[in-house]
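Excluded from the complex is one protein chain; the other protein chains are retained at their positions.
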Amino acid sequence: MARVVVDVMLKSEILDPQGEAVLGALPRLGVNDVASVRIGKRVEIEFDQNAQNVEEQSRVIADQLLANPVIESFTVSIEAA
Amino acid sequence: MTRDLNVAVDTVGVADATPDEKQPWAELGLKEDEYQRIREVLGRRPTQSELAMYSIMWSEHCSYKSSKVHLRQFGEKNPRTPRLLAGIGENAGVVAIDDHIAVTFKVESHNHPSYVEPKQGAATGVGGIIRDIIAMGARPIAVMDSLRFGAIDHPDTARVLPGVVDGIGHYGNCVGLPNIGGETYFDPCYQGNPLVNALSVGVMPRSRLQSMQASGTGNIVILLGAKTGRDGIGGVSVLASATFSESGEGDARPSVQVGDPFTEKLLIEVCLELFDAGLVVGVQDLGGAGLTCALSETAAAGDGGMHVDLELVPLRAEGMEPQDILASESQERMLLIVDPAKAEEVLARSRRWGLLATAIGTVTGTGRLVVDFHGQTVVDVPPKSLADEGPVYNRPFTEPNDLGLIAVDRAETLPRPATDEEIRQTVLDMAASPNLCDKSWITEQYDSSVFGNTVLGAPHDAGVIRLDERTGVGIAISLDGNGRFARLDPYHGAQLALAEAYRNVAVTGATPIAVSDCLNFGSPEDPHVMWQFERAVTGIADGCQKLGIPVTGGNVSFYNQTGREAIHPTPVIGVLGVIDDVARRIPLGLGRTGDTIALIGTTLEELSGSEWAQVKHGHLGGVPPKVDLDHEMKLAELLGRLAGTEQLAAAHDLSEGGLAQALVEAICHSGLGAQILLPEGADPFTYLFSESSGRVLVVIPRGQELAVRTACEQRGLPITPLGVTDANTDGLHLRDHFDLTRGDLEAAWKGRIGSRLGE
């Protein structure tokens, strides 16, 4: 069984209001030495046992559905069965 | 990164020394004579930064160079009214409500960005119009939107519509503004060019009216709000420096602006606090053209000049060059002009809200806008040359050749339903059609009640907001357009939209007092489009003159076309009305059982451009319904008089879908049924589906019929009794013809948007 992890992140030039808000809250936890926080999505996909072209199919899923290519980028990594 | 950071910045000195440097003015959208004019103004070639600024400020979007000659009509024909405190040319028009309170409102388009990235495009459209309202000194109190998409079953509509609605909802809900209505239409002509027009309205004490002037030598220029990133640098700065960089790849792709309504909410609170404390001399929002526009407009409006040190601007991205910073469209930023003695307090109050505020320059007496970057001068220009003295075009316009043919292709000649059963089915089919069906799938995604002052919201004809809890004084706003009518006849089509918005306001009991418009058209370089534009503007200007209400501002959106196919000309009209006590508002519905249902106005055989012609025949031809603005004024006066008295229980405007649709909506909105008897001799189909203008369905409490009839007759307004409301009638009983149960009506009318979008 192939397990694929897709990480979706906002592209670096796109504003991440969530990350900014978390960054702003850190001093209240006593953490003052963080320069940047960016928040993304992790998606775990499990393919059927005998699925073919797992990586290619995962890229299609990521590109067409999981990520919005206008503002987001993604990485696909395949974990051993 | 493909740009070499060691490349020297293009300064004024470098520009002087290299007069023959080739510059990408054409790629930036400037014409050769425009580029030559820039050289004349400066007496040298522009620097990269200057070239970027001129290309932005002289673009159609910022300079109104194609529309200006026609928009002048608004100023020339506007009725004089002491209510108008600020008009065209300001961020938004400001109208006095009473001796103490003023209201500012404006509608603006964000069409193209909403097609590229529907959610963020629509969200930043809402954010932008809200900042226009803040810049006048007002607290934004509501938003509305006018949306047009391609065919509802087209796969791309399933991408664009939910994204746009999500964007408007997310931004408006999070910034805390009630969405009080608007309109949504579908037509294949908007397939590649959806229209997203957003309106915002704000309220202020009259004394808080703000100015955009950068005046007072020595005053400090403060940038307030979000950091500046590479958002929406529509290729401008990259292209501006293209010849200076050998490599043309890399980050050249324009990036989408992302809005942060949380920061916008803080901007609202901080700006209002600063205004109230009298800490601000001048203010301007940063909109589509970013710092470029805000700096040049405030400097041009002031009496001196301005000096800015650009490296002080807080940045979100690395490696931004001066022209990037000047062109960035990062959202949620405002520019403030502040007395130096008060600057520290401004910074402190901003900090208290957790909002970034940075002094980036000073007002000077030089008459020049000078921008330095790390001590090197990259911009040195007369600010008026950017903001006020851009090119003006008198573009050729000619009537489209097909208009004569279209005019004779009348919908009145199309085959009609003949039997009662066919008409009955037509009522259901129409109620279920995308433009007429229930829109709550959309409006339920918007907060409508935050602030606790929303008296009427969607699906009422107009939104009504209370301004003052003590006096009850309030406003009503409606936003209307009809691209089909305007395609058939842009002059009268625009007036029909104006008349409808005016009537929608009047139907709530409010008195219409001012107009804002959003003019959505194809390419101004097409003489046929330009003709449509000229006709529509003239129609609005003439109509407003007649109605005695001024156009206070608005927005022009050209180039809404794919290839040679332009959208229908779509002027969207926002009308603002005032009501002295919102408790007097007239609701939608059917009143109480036993009340009389009547129709004010005249029903003619007017089917061209109608929804019926569209839904049943996919037809667009003939001439649109007649407009009678004298009649509209009398009707509005009557409704204002009856509002809040025992003589009127409910009212509803007749528009798309005619009487049939108005009855369906009134029944679905109330718990009652309706027994209707059409006037003797009336053709049922025509009477139910004609879209004659100037008609209102009214519900008159029992015993008041004579008084209302007399009031109508005194004003020369025809009134026709149609029937009674009845708790024991299930739905609509059209005597001698057919019955439609509430179940039939709701099954047709409700839940259509979601299911057609595949949900």
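As written, the chain order gives the labels A and B, with residue 1 at the start of each chain.
Keep in mind that, in the parts below, a residue touches a chain if its C-beta (ideal position, glycine included) is under 8 Å from a C-beta of that chain, and two chains touch if they have at least 3 such contacts.
The working rule: contacts and distances are computed from a predicted model.
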Original post:
Which of "RNA polymerase sigma factor", "DsrE/DsrF/DrsH-like family protein", "Cysteine desulfurase" or "Phosphoribosylformylglycinamidine synthase subunit PurQ" is the UniProt protein name of the chain not shown?
Top reply: "Phosphoribosylformylglycinamidine synthase subunit PurQ"
Subject >> Omitted chain - touching chains that are shown >> reply: A, B
**OP:** From the listed residues B:Leu71, B:Val455, B:Ala501 or B:Met633, report the one that touches the chain absent from this view.
**Re:** B:Val455
Original post:
For subunit B, which residues reach the chain that was dropped from this view?
Top reply: 169-170, 173-174, 176, 260-263, 265-266, 352-354, 443-455, 466, 469, 582-583
**OP:** May I ask you to list the residues on subunit A that touch the chain which is not drawn?
**Re:** 17-22, 24-25, 28-29, 39
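The rule is simple: only the chains that are shown with their structure count from here on.
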Subject >> Distance from subunit B to subunit A - Cα centre to Cα centre, in angstrom >> reply: 36
Original post:
Given the complex with subunit B, which residues does subunit A contribute to the contact?
Top reply: 10-17, 20-21, 24, 68, 70-71
Subject >> Sites on subunit B touched by subunit A in the complex >> reply: 116-117, 120, 226, 229-231, 251, 255-258, 260, 262-263, 316-317, 330-331, 354
